[in-house]
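Have a look at the structure that comes next, please.
Yeah, one chain of the complex is gone here, protein chain that is, but the others are all in their spots.
So, chain A:
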Amino acid sequence: MSILVYIEQAEGKVKKTSLEAVSFANALAAQTGEGDVVAVALGTISKEELAAVGKAGASKVLHGADSKLDAGVIQAHASAVAQAFGQVEAKTLVLAKSSLGDAVAARLAIKLKAGLVSNVVDLPKTDGGYIVKRSIYTGKAFAETTVTTENKILAIKKNAIDLKLDGTDAQVEEFAVSLNESDFASKITSTERATGDVLLPEADIVVSGGRGLKGPENWGMVEEMAKILGAATACSKPVSDLGWRPHHEHVGQTGIKVAPTLYIAIGISGAIQHLAGVNSSKCIVVINKDPDAPFFKAADYGIVGDAFEIVPKLNEAFKAEL
């Protein structure tokens, strides 16, 4: 028996959130005695990169190398992971919440007759019963969820556990996936992705701008700060509605929900809908000229003043310190 972890890749690299899922599974296995942790990776990716998943706590990686799985076709990935689940006689599947992970997990819940909990923020309580803590109301509350099925799927939220990379390389094993035509009933015709940048949902630091920046031409200093800090850039809803920034940068209730270590908000007033997207951040810094901006109530640190004056100075200070 093993705990299975579905790991994802981006441009040939295993995603950091997937490594967190492996660390989570490793801690869970130690708690429940469910054996070792086996990861399953799909599509073209190097053996070295997969072996390194062992550092996060996997003893083995099943590699379904079929290049048809390079694209994240939801049904095909769900079929492949279900096969891996059977092969390692798992009772528990762990994965990181993501655009593809969520879509695959939902289908697997039915395929595997597994109780599925999403937005998991902590290891389950397993002494008598199986109680999982999840984030609800867009980060404004938590719920304890009782899972009653034998098979279980946990889709974990970013930062649910500290990533530990103290293990040794995993054994990488070829995994023959049997796929049929109906698994490829849909076709991904093209993909547009901002390359080379830090992906917003996975970023440890996020620098975000709002309407206070007055126009898209003023984003240079935001991008500069992101570059200095190795951060992703984000924006508020009005900014993406106005077309100043692309929709995939919109953070908030109806946009991306982020959980970075550090969130820096520049010229964002902090409407409740925006806070819903950032309230899982560890540390929030707010720069706003209005001392009564609601965002200051949700912030750890703040500077009251003109962003156009403060941000360039702050960029210099970051450069000097880092």
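Just so it is clear, contacts are C-beta pairs under 8 Å (C-beta built on N, C-alpha and C of every residue); 3 or more make two chains touch, one makes a residue touch a chain; residues count from 1.
Simple rule for what comes next: contacts and distances are computed from a predicted model.
Participant: Just to verify: the chain that's not displayed, which of "Electron transfer flavoprotein subunit beta", "Carbohydrate ABC transporter permease", "Long-chain-fatty-acid--CoA ligase" or "3-oxoacyl-ACP reductase" does UniProt list as its protein name?
Facilitator: "Electron transfer flavoprotein subunit beta"
Participant: So one chain is hidden, and I want to know which residue out of A:Lys68, A:Lys111, A:Lys164 or A:Arg211 touches that hidden chain in the complete assembly.
Facilitator: The one listed residue touching the chain not shown is A:Lys111.
Participant: For chain A, which residues reach the chain that was dropped from this view?
Facilitator: Where chain A meets the chain not shown: residues 10, 71-72, 74-75, 78, 98-100, 102-107, 109-111, 114-119, 131-132, 134-149, 182, 185-194, 197, 199-202, 205, 229, 247-248, 253-254, 261-262, 272-273, 276, 279, 282-283, 285-286, 296-306, 309-310, 313-314, 317-318, 320-322.
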